[in-house]
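Only one protein chain is missing from this complex, and each of the others stays in its spot.
Chain nomenclature is as follows: A and B, assigned in order of appearance, with residue numbering initiated at 1 for each chain independently.
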Amino acid sequence: MGVILFIAGAFVNGFYKVFTWPVFPMMMIGIVAGMIVGLIPGLGGLIAHILLIPFALQMDPLNAYVMLLGVYAVTTQTDSIPAVLLGVPGTAAALATSLDGYPMAKRGEAGRALCASYYASILGTFVATAIFILFLPGLRALVNNFSSPEFFMLVMLGLVMASSLSGKSAARGLLMGGLGLMISMIGQAPGTGDTRFAGPFLYLWEGMPLIPIVLGLFAVPEVIDLAIRNTTIASSEVGRKVSGLWTGFVDCARNWWLVVKCSVVGVITGFIPGLGGAVAEWMSYAIAVASDKNPDSFGKGNVRGVIAPETGTASHKPGAIIPTVAFGIPGNNAMAVLLVVFVIIGLRPGPEMLDTQLDLTFTMVSVVIVGNIVAALLALILQRWLVMLCFIRANLLVPFILAAMIVGATFARLSFGDIMVFLAAGTLGYVFKHADWPRVPLVMGLIMGRIAEPYLFSTVDRYNYEWLYTRPIVVVLIIFICMALAAPYYRRWRNKGAPGPRIRGS
Amino acid sequence: MADPETVRVARAIDWILVVLFVATSVLFISLLLDLPPRATIFPWFVSVTMVLVALVYTAGNLRNPARWDDKPAESGDDEETAAAAIGIVALRGRGREILRMFAAVYILGGAIMLAGHLVAVPLFILAYVLYRRESWVLALGGAAVFFLVIQFVFIEGMDIVFPEPMLLRWFGG
Partner (left out) sequence: MKSRFKLALAALVAGSAALGAAFAPGDAAAQGVSFKGKTVSIVVFSPPGAPPDLWFRQIGPYLSKHLPGNPEVRYINKGGGGSVVAANYTYNALKPDGTNVGSFNAPGAAESVRGKRKVQFDTSKMSFIGAQTITRIVGFRGDSGTTDLNSFVKATKKHLIGLQAADTPYYEAFYRIMGIDYQVFSAYPRFAQRLQAMRTGEINTTPFAHLTWVQNLSTYKKTDFHAVYQMGYMDGSGEIVPVTVGGMDKVPTGHSIVKKHKPKAVGSRDWKIMTSVAAGQGVAREVWAPPGTEAKYVAAWRKAFVATSNDAQYKADHQKAWGVPMSWIPGDVGEPIVKKYLDMNRPGAF
């Protein structure tokens, strides 16, 4: 009990600090910068961080932390705006949101989808923080038990869940996941540094870039179909009022249990270092699909398909801060950059960040919470105009989206290779979309392959093959993987011949 | 149910994709042979699994070729969503338009490589909007906005260094 009181006290202290002068305005600067870059597909939070770093280096440490975390808090919130309105996921994190958000926008429910995503973000961070206060000691022990074998299996679980739950057939999903894994292997092999599958192209030494592939696979087919239909994105005028403020809230409130489940997933994946937001997001999406009475409705504009991934990503964020500051091990890519900057400014990661300095840690977490709320409010004001995008004729909209996407794709490496990858992915994406081969597992494979392979390498080197049956967490994860593989068949059997759950248009 | 021609095309595409998957896996496996074994554990695992899953999938297809054929739009779908989301049916009779759009996308990509973002992107917007017979004002305005954003926000403001266009590389500058 005493421990919880200590943690809660530190939280109150930390939370209060966010509202002091000049901490609050510094955070607002970060939030506004983060919102702006979040809107531009392909840019993501990194650019905003880089822009702000020269200033951060000159500032008082606390102000610098909150400014940079302000950016961190909101980029994945505004990136859902182009994902929902235009079907253009500017980051891998926005991908899951666009699967159901964009069909909703087409129905004229863009406002509802966006509002649901904001509320989901806010609730996700709240629940995540509550979980922290209650379970911090347990989470600490969990992290200390995660070595390479556990990491590898967890990543494989995420991949199998995404593969077997998306699309008509688990086999198609697995094949696409496998293709993603193969693409992820292009470049230098972890451990040996040998260049694999790169041919004579120096560009490929660094591996395949993610963002041009995501934009190509998902956004190009949408834009081409939009141009061919030559209508507006929203086919109905129903949602023209666009606010959706209340319906979005009701959606979240009605699905409170889903929010809690996805928050737990977010917290755990955030807390386990190195996993990144994509795992949180897709596990959350998979949970939403698996626990729905009508899994067939996903990918067609089921609001739960918006709520789940947004909750997962949002709750992952406070989770990722803690291993970063406490162990010096970044919870995701964004935190990896921030960690270096924080250390330069004067933060010394260490166990005391969970002890004597816990209020500073909670100030950081609070920035994420407050940032989410503020960004949601600002986005609501902005949304009135942004949603109008859905009611612009395709002829006018298409060239702009296309141009923005291709510029965004080039940000990956600032090389023409980015454009070629984007064009190739766009062409393939179109075929995949209309042949109904799920594209999500491909992206998941691409993301997960890079994380998984080094862990498999270290695991086999270190433990041979004993790890498969001697490590309890690994065994549990293997059981989960088998369950995820069997789920579509079980469902088909239960529904007597009805197809398994599928995420259409994915 | 979709017409037989569409079904045939859809199944053909499906077969082509499966063959491509297997061919890619085999290509990967053949490339693995030159590498030190330590760098190939994961690629072996993935490539072989791919081939196995492809075989299972093919067996299923041979047993019941109709199992993935397009179904007509479900009653809950509104027409547009269904047309956009569902398979090859949606594309019938639109081949020429699809090719035209892909041509536009590739022309944009090619133009950027030749002339650079700063020139090609605004020109593309101008050309596209005019080609679609929309207003001059919008075309010029849109092009100008992109030019300004690329020049002043990305290049000057954020110091982003876009790749050097081919034309400049060939003819110096």
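In this section, a residue touches a chain if its C-beta (ideal position, glycine included) is under 8 Å from a C-beta of that chain, and two chains touch if they have at least 3 such contacts.
Keep in mind that this is a model prediction, so the values were computed, not measured.
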| item | value |
| --- | --- |
| Per the touch definition above, residue among A:Leu134, A:Ile344 or A:Ala486 touching the missing chain | A:Ile344 |
| Touching the absent chain when the full complex is considered, from B:Leu33, B:Leu62, B:Val137 or B:Val161 | B:Val161 |
| Of A:Phe146, A:Phe391 or A:Phe480, the residue in touch with the unshown chain | A:Phe146 |
| Where the missing chain touches chain A, by residue | 29, 32-33, 46-55, 57-59, 67, 144-148, 188, 190-193, 195, 200, 202, 205-206, 273-274, 327-330, 336-337, 339-341, 343-346, 348-351, 414, 450, 453-455, 457-458, 461-462 |
| Residues of chain B in contact with the chain not shown | 152-153, 156-159, 161, 164 |
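As a working rule, only the chains that are shown with their structure count from here on.
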| item | value |
| --- | --- |
| Intercentroid distance (Cα basis), chain B paired with chain A, Å | 22 |
| Residues on chain B engaged by chain A in the complex (per definition of touch) | 10, 13-14, 17-18, 21, 24-25, 28, 31-32, 35-36, 38-43, 45-47, 49-50, 53-54, 56-57, 60, 68, 70, 76-81, 83-88, 90-91, 94, 97-98, 101-102, 104-106, 108-109, 112-113, 117, 121, 124-125, 128-129, 132, 134, 138, 142, 146, 150, 154, 158, 160-163 |
| Contacting residues of chain A [partner chain B, same complex] | 47, 51, 103, 106-107, 168-169, 171-172, 174-175, 178-179, 181-182, 185, 189, 191-192, 194, 196-197, 220, 222, 224-225, 227-229, 231, 235-236, 297, 299-301, 395-396, 398-400, 402-403, 406-407, 410-411, 414-416, 419-420, 422-423, 426-427, 430-431, 434-437, 449, 452-453, 456-457, 460, 504-505 |
